[in-house]
Every structure is written in C-alpha cells, then in structure tokens.
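Every protein chain but one is kept in place in this view of the complex.
Right after this comes chain A.
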Amino acid sequence: MATKNELGRQGEQLAVTYLEAKGMKILERNWRCRRGEIDVIAEDGPTLVVVEVKTRSGRSHGTALEAVRPHKLARLRVLAATWLATQSRGYETVRVDVVALERFAGAFALRHIRGVI
C-alpha cells in the first residue's frame, strides 16, 4: 500500500513540474471534499484546468491513460463545480486534462491529454 501511494505522489510531483514548465499556474494540489479529490487545479491563462494524474508502474494491468474511465471524468466535472463554488472569482472556461505517467526501467514516460471532456 505504501509503495502504491509513494508511486502516486511521485507521479503527481512530476506532473506538477511538467505543468509548471508548460506555463500553468498551480492553484491547489490534492483538494478534497466529501465527493472526492482533485489531484491538481491549475490556471492556464484565462482557463481553469482540472487535472487528473494517473501513474502506473508498468503496463501489466493496462495503460495509465485508459484507466481513466468516463465515470471518473463525470466525477471530475462535479468536483470542478464544487470547487468553483468556493471561489470568489469566476473563469471563462473550465477544462479537464489527464496526465498519464508510466514507469519504464526506472524512468517515467509522461503523456498530457488536454480537454478530455
């Protein structure tokens, strides 16, 4: 269990570094509420970006990207609305991104899919 959480945290850190390098401003990490958790909330210019980070240690159980199912995306949508309700300012558009990380021989391969819903 500890290894799994460790892998997830490591992946999230890599994802945040990557997103910052792409010029996004990170607003929150691991924001939780009763309904669930948003891994990363960021600002990409005028757009609010809700990011789901998925990390896998290999491909033996399928790829990281396909592990994000429609059900999860629907939940992210609700969570994004919940988070926005707590904020004073609004955003023109809201986008959901997925960052998928897979470990190959110690190094991570990262893919960033923008606007999945």
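Everything that follows uses one rule, which is that a residue touches a chain if its C-beta (ideal position, glycine included) is under 8 Å from a C-beta of that chain, and two chains touch if they have at least 3 such contacts; residues count from 1.
Everything below uses one rule, namely that contacts and distances are computed from a predicted model.
Set against the options "Chemotaxis protein CheW", "Putrescine/spermidine ABC transporter permease", "Lipoprotein-releasing system ATP-binding protein LolD 1" or "Magnesium chelatase family protein", the UniProt name belonging to the omitted chain is "Magnesium chelatase family protein". From the options A:7, A:26 or A:65, the residue with contact to the chain not on display is A:65. Only one residue from A:33, A:81 or A:113 touches the chain missing from this view: A:113.
Along chain A, the points of touch with the absent chain fall at residues 63, 65-66, 68, 73, 98, 111, 113, 116.
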